[in-house]
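Of the protein chains in this complex, all but one are displayed in their positions.
Labels run A, B and C following the written order; every chain starts at residue 1.
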Amino acid sequence: MTEILEVENLQKRFGGITAVDGASFTIEEGSITGLIGPNGAGKTTTFNLISGFEEPDGGTIRFRDKNLQNIMTPSRDERVIWGGASALTFGAIGGIAGIAALGLGAAGTLGTIAASAGVGAGVYAGQEKAKQSRASHRNSRPFMLAREGLVRTFQITRELEEMTTLENLMLAPQNQAGENLANTWLRQDAVDREENAVRERAEEMLELLELDHVRNERSGNLSGGQRKLLELGRVLMIDPDLILLDEPVAGVNPALTEKLMARIETLREEGYTFCIVEHDMEVIMNLSDTIIVMSEGKTLTEGSPEEIQQNEEVINAYLGGN
Amino acid sequence: MAVETGLTNAVLNGIVTGSIVALGAIGLALVYDIADVPNFAHGDLLTLGAYAALFVNRPGTVPGFEAFATDSGIGTGGLGMLFFVSVASVLGTVYHLGGIRALKGEWWGIDVPPAIGLATHAIVAVVVGALVIFGAPSFLAALLFAVVLAGALVPLMESYVFRKFRAKEASLAMMLIVSLALAFIVRFSIQTIFGGEIRSYEVDTVIPFFGRELDITLAKFFDLFVANNGFSIGIRETRGQEADLLLTLSYSWLELAAIIGVAAAVAWGVYRWRKGTAAVIGPRLGAALGAIGVFILGGAALSSGSLPADPWYGTRVRSSPLRLGIILTALGMMALLHYLLRATTLGKAMRATSDNRDLAMVRGINTRRVMMTVWIIAGLFGALGGVLLGFLFSNLTINLGFNLLLPMFAGVILGGINVYGAIFGSYVVGLAMEVGIFAIPGLSATYRIPVAFVVLLIVLLVKPEGIVGGN
Amino acid sequence: MAAADVVISFALLVAIYGTLSLGLNLKFGHTGLLDFGHVGFFLVGAYVSTFFVLPPNDPTDFTEYIIGLGDVPILGTWAVGALVATVLAGILGGLVALPTIRLREDYLAITLLGISVIFQRVIQSEGWLANGPDALRGYSPPLQSLFPLEVGTLAGAAAFGLFVAVVWAVATVGLSLQQEHESRLPLSEIYTVTTFGLASRGSGLFGSRFTVAAVAGAIAGILSTGFLVATTGILLIGALVSLYGWLVVTVEIAHKYSDLDRREWAVGIGLGTGLLVALLPLPLLDSLAASVALTLGLLGTLVFGYYKAVMSIDWINKAKLTVIGVGGLWFVSIWYVLLPIADPISAGSVSGVVGTLFENAVWALRFGGDGIGYRIALVGDVTVRLDYSRFQLALFVLSLGVLYYILETAVQSPFGRVLRAIRNDEDVVKSLGKDPFVYKIQSMVIGSALAGFAGAMWAMYSQGLTFRTGDPETTFIALLIVFIGGVGNNKGVLLGAGVYWAFQQATTQLAGYFPAALRVNVLAFRLVVIGVLFLIVLYYMPDGLLGREEYSAEVKTND
Partner (left out) sequence: MALLEARDVVSGYGDATILHGVDLDVDSKEIVTIIGPNGAGKSTFLKAIYGLIDCWEGTVQFDDEEITDRRPDTVSELGLCYVPQRANVFPTLTVRENLEMGAYIKDDLTASDFEAVWERFPILEERQNQRAGSMSGGQQQMLALSSALMIDPELLLVDEPSAGLAPDLVDDMFDRLVDIRDGTDTAILMVEQNARQALSVSDRGYVLDMGENKFEGTGEELLESEDVAELYLGGG
């Protein structure tokens, strides 16, 4: 087995509070890994860090041997485009200032100076942008991770409530031709064809998750359990390698929980990798191959469910006391 | 010695503009911060105040109301109505704080017999009403009338509109749109009554001053000189003979150094003295007040002599007593607000609600009343700002307040949506507007607001959450 | 002005504001970007397109502006002007969005408002740029030199043909939607005839109802052009086109209200009549104060009564909006049919009555003035012509139709789906591997471009621009239109524009009953009412008349 995710000495502070304090662990490809720990142990923060929604203060995360920050950093081409756009903006402002000054008649020279200063500033800003984009763009770009095959769900389900269940699923697939504005007008046939294919996949997913009877319901009207399923379905539509599930069965009724667990099990066998934060111990113990226990921002221990249940340290972490 | 106006003049103008912006921005920031409403109607509240003052100041020009006005002033019927409205406004303002029980004194924070509460409120209301009608048609009576009326009217926005939308859990964007609709309603209601004419106040601007007559609206020149032997200030009329010096203040370098030295020492001393206390006058404010006191006292005591014959450098500031008065008024109002926020239980409750509304409720603070207070203050300050603005510009137009809305918002956002930040932001914006117009050649005065906005834009690009930072 | 002419100028404004509001709807309704500075792009579009049409600046006259390309061939035409205005407004929208789009929603709204104010101030204070605070006039709208139309020349006939084509196409779309419903009228047969048999061929090239309508319109246009080159029978074609329009409108209304029962009809008609009665004091009473007081009193009673009825009676509550629709229609019919003939009736002139009715029936043509003379039984001598505003309307509707189609294609596609997802929750979009930033910028570009095009239309319509064109009020009105019709619903936006301008037109007419000195007050009061209505809409039906559009994501049936 190979490691798909490697977390090393992860750090995250909010103000004075250290939420994650040197967590380290790895996730094997094709496994289901449970992440547990008492309240405030830093599990959700760790999830946010891995999925790129927050920026770590220290430590590294490697996904398929690629540093997460590198994945999220814009490519050289993007930086050039950014630089160009900035140059254009500043140049335009400079140009307008120049024209304005020319219009005053007497101040023609001033106008030219302003214009060239504007362009100069634009070019400079462009270069700076290209240099700095590593820092400034880093964490507004978690979408780059999904493109690489690392996706997450949210603890409190975040369905797109005004959209139907079907639409929620159809949104997910990557690189749809119809997401490009030009294609919607110029290559309508291709867009329609692809759309039909996406719809077919989405319908299959709905059937699989037994959501087909609510396919045209606004997702805001679904029950809590159905929303959890929808979230799962939505990330599966991307066909990712690693799926981070944040409390997938919280608020789901027992029958549906069974089904969900079975479903995750099957998916694992199909080759997906899961990392799950869950408070329902029954679920996590039954489902996981490996369990990582976090406490006070650190990884406390790691092992099979049986080992974890016998571990004194873990029991202490949960019950407190010395 | 011909001297020109320069940067110093622009800075002073900036402070005047900043003061007016701040008067409006305070209410805007309070409402934004505590009631969570980015109130686009706030500019029009200023307009409302400015036009309300006309009822007292120029009753003959108010359509519908002119029937109650006579040539020399307001008729008995008109006075009666003004009295009634003033009394009702004062009582209405109190009523907003919690209905009949508030009128009985419940909001005072101490136990009072209902009769005493009621009587006190009634007496205050009657006194205000009497001040309005006996003062009419003077400018100050008009100002008082506008302010109490706004204090009663503005909270209606909260109780009839915003509270209902809040109950429906309207988003911030929705609140923004709602306030825009309200802005429309307020502005055009005023126009429905007053029509499209431009109006102005009638104010006796000549006041006695050290035995002479001083027209407070007429600009004066304040010439500042730096010469071999020291620093001097000459104050002249802008009209008539150049030589018509009103006042000369001259200081040798030694005197100047002494004043500065003493001021610094006093400031440092006061800072040390107030450090670690959290009263109304904290260390920084105390130090500033001390230093300013020394400057004024020292300046008065040591002034002497005449203007230098061959100064190294001279610059001229053109301003009028009225404009300086606006700065003082704004500072005075800010001092009042500061006192309210720091020293009274109500003010502390406001700050607490701003920090954490849920926790404030847990502590037993009636957050709904706090919110109403905030709207009342917004109304009072807004009306005051509006009337002053109308007086300063010497004419009232329907866009008076809306034109000021953007600088106010710029100030509030720069300061990070809280009262103190808003005051700071307003002065930054005011200075940017005036200094920008002065410093950039070819920029006409119409560009004041754009300049304010460019400042905001640049700040937001660098720090998307404002200078002071979000809460 | 005949009632029909009022309707035409109403439709022109609906087209302009419809385009403007479609742009805002893309930004706000679909993407969730609250652009309080939308009018800025409208302003830019209006001025830029004007620069292309104006002749070069003449230093000796009293207007001054920087560019005048009117004398340059091809470049200096309204078409190029409008195109450049659109593109430039779009680019500007994108540039403005680049730095600002990351701001939180309230800061974004204020910042964009500020930017639009900057645009306005630049126009206002730079005298050399576009005549400063004074109006910039001299715009010659497209092809106006052709008017009044010379029948018999190819250019004149073609211009009329274009008008016919557009009206025909729009009516045909309406009919094609209606002919699927059951009706006592032989609608499918009529449809087959008016589409020149294209519809019966089923699918294929002519499968989509829009294609069918477009082709049918084109055929109708070409036929009438040919007919007019050969003959002078403009009245015949005008009557035919008008008749077709009436048919579609009637069928549409009949179908829309077919499921109302008698008592609902009665309430609706009662409402309409009540409104009329409430307004009667204005023209009839001499004392202004008395008539205003009486009118306001009656209106208040009417509104309050209806409100009470809606609150207490179940079946009225269920049909509250439909009933208002019926009342409105009833009121409009009285205004369109009965009021114009009131004077001739009291004069006892039969030919006057018939003539007025005829003029309003043949709405496609303007009567009177220079034109082609006809003698008609019962009516007498008339002259008819196609005036410029009708031609302009055809141009506007044509472009609106094309833009609407383009926009609708975009929002129905996966692109539109991403936009709606962004409005719902940006983080989800990010977690699904899509960059919201890129989509928001595109939304701003397209939305601003639409505003720019609306600006170009406005320039053509108003023929005189001032910096007041960029007043923030315009954004407010566009926002209101979006909310009336339904946020995120393009069809609703067009309906909203219609409702808003109907209200405007009606109140403008009422303002005529007031002395000139009070006009400002009356017009201001109208805006107060609009503000209040906006609040009511926001509170009671935040989803507008049509609600949010449901995107069913069904397999497209190619229509």
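List of remarks:
We take it that contacts are C-beta pairs under 8 Å (C-beta built on N, C-alpha and C of every residue); 3 or more make two chains touch, one makes a residue touch a chain.
Because the structure is a prediction, the values reported are computed rather than measured.
Every visible chain touched by the undisplayed chain in the complete complex is listed here: A, B. Among the residues A:30, A:84 or A:224, only A:224 touches the chain that is left out of the figure. Remark: the omitted chain is touched by one listed residue; of A:49, A:177, A:236 or A:250 this is A:250.
In the full complex, chain B contacts the hidden chain through residues 109-111, 276-278, 345, 348-349, 351-352, 354-356, 358-367. Residue-level contact of chain A with the missing chain is found at 16-17, 38-40, 156, 223-224, 247, 250-251, 279-282, 284-286, 305, 308-310, 314-315, 318-321.
Note that in this section only the chains that are shown with their structure count from here on.
Of all the chains shown, the one with its CA centroid nearest the global CA centroid is C. Per-chain CA centroids place chain A at a distance of 44 Å from chain C. Put simply, the C-alpha centre of chain A and that of chain B have 48 angstrom between them. Within chain C, contacts with two or more other chains are made by residues 99, 102. For chain B, residues touching at least two other chains: there are none. On chain A, the positions that touch chain C within their shared complex are 51, 53, 85, 88-89, 92, 99-100, 103-104, 140-147, 151-152, 154, 158-164, 166-167, 170-172, 174, 176-181, 183-185, 188, 191-192, 195-196, 198-199, 216, 234-235, 238. Listing the residues of chain C that touch chain A in their complex gives 66, 95, 98-99, 102, 126, 128-129, 406, 409-410, 413-415, 417-418, 420-421, 423-425, 427-435, 437, 442, 446, 548, 550-553, 555-556.
By the touch criterion given at the top, residues 38, 63, 161, 164-165, 168, 171-174, 176-178, 180-182, 184-185, 188-189, 191-193, 195-196, 402, 406, 409-410, 413, 444, 446-447, 449-450, 453-454, 456-457, 460-461, 464 of chain B touch chain C in their complex.
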